[in-house]
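As you look at this complex, bear in mind that one protein chain is not there, while each of the others sits in place.
For chain A:
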């Protein structure tokens, strides 16, 4: 009796309605996201046999992924590229977010944001290919600079290497960086800035001591939202990176689709995700004082 009425109470409770509603989406995510992620973690501990996967537990794939010279170089390069892209993107994006939040008339803010997001939604492949055209031997940058007489010979260090990958990815992830910073800046109470200046701080010092710390949650969000996906980008290194610009996604694709070595491919994928997670957590830890929210 007791149990029955408790069940009845649960069924009519808010929690039960919430679970009922969220369950289709949650089940989908569990079946097609959580379970597959679990599976590749499992695969990374198995052995690749001829035509089938041997079900014996091993750490050999991780040993291979972490000690093989080639894999280690690519992994470190991916990490470096991701960090560079994140730094460039966030530093370039901050002034734009600041401008839109502080200097644009409120009625035109959404127009600016719309203009910033449009390029992000247009064919990614074609945008990356066009960077090849812009940075190439006879490209826009080279013919422009030669036309102006600044250089005599086309620059070759801007295509088919890591630089090209960084430029192209920084372009692709720009809106991702601007929006979280913009949202954080919008939340800042403008009277705090006036107070800062009334108390005799210069505009620059007010920015450093009031605006920037309050905008940090947005900056942290942009850093993570750019850093985590860029490490797994496949198209950009493939098209503009050349042999020296290959990243971890190209390696994973090679293992899965060309060499058919699922366990090693999984070990590389899991290692990359592990590194990303550790770096992100470290970054959050170092910035923990900005995330505590307003002091009471």
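As a convention for this text, a contact is a pair of C-beta atoms (placed from the backbone, for glycine too) under 8 Å apart; a residue touches a chain by one contact, two chains touch by 3 or more; residues count from 1.
Convention: contacts and distances are computed from a predicted model.
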- Chain left out of the displayed complex - its UniProt protein name, from "Transcriptional regulator PadR-like family protein", "Glutamyl-tRNA(Gln) amidotransferase subunit A", "Chemotaxis protein CheA" or "Spermidine/putrescine ABC transporter": "Spermidine/putrescine ABC transporter"
- From the list A:45, A:71 or A:98, which touches the chain that is not on show? A:98
- Given A:45, A:71 or A:182, the correct residue touching the omitted chain is A:182
- Filtering A:54, A:76 or A:118 for touch with the omitted chain leaves A:118
- Item | Identified contact with the non-displayed chain, of A:134, A:162 or A:215 | A:134
- Touching the missing chain, which residues of chain A? 14-19, 21-26, 28-30, 32-37, 39-40, 43, 92, 95-96, 98-100, 102-105, 109-110, 112-119, 121-127, 129-131, 133-134, 136-140, 143, 171, 174-176, 179, 182-183, 186, 224-225, 228-229, 231-235, 239, 249, 252-253, 256-257, 262, 265-266, 269, 273
